[in-house]
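Of the protein chains in this complex, one is absent; all others appear in place.
On to subunit A.
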């Protein structure tokens, strides 16, 4: 599996750390009810198919949202997390 870093181009999977579902970008407000925090921390759609997830490119220190197919491992696109979070 090779992943395209928006800054560094296509790189080996070993240069990345995977954090998981992009839910990290949807952090609830600090006053949100406990159910929202539970959903944020624990609950996942866990799709068999396209998934948007957080990857960290270790050499350049960029968080990236990777859209990837969990059945085929095909990577369909990458976006800097900063832009995806907008």
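By definition in this document, contacts are C-beta pairs under 8 Å (C-beta built on N, C-alpha and C of every residue); 3 or more make two chains touch, one makes a residue touch a chain; residues count from 1.
The rule we apply is simple: contacts and distances are computed from a predicted model.
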{"item": "Hidden chain of the complex, named as in its UniProt record, picked from \"Carbamoyltransferase\", \"Succinate dehydrogenase hydrophobic membrane anchor subunit\", \"Branched-chain amino acid ABC transporter permease\" or \"Sarcosine oxidase subunit beta\"", "value": "\"Sarcosine oxidase subunit beta\""}
{"item": "Positions on subunit A contacted by the hidden chain, ascending", "value": "1, 12-14, 18-21, 34-35, 38-39, 41-48, 51, 53, 68, 70-73"}
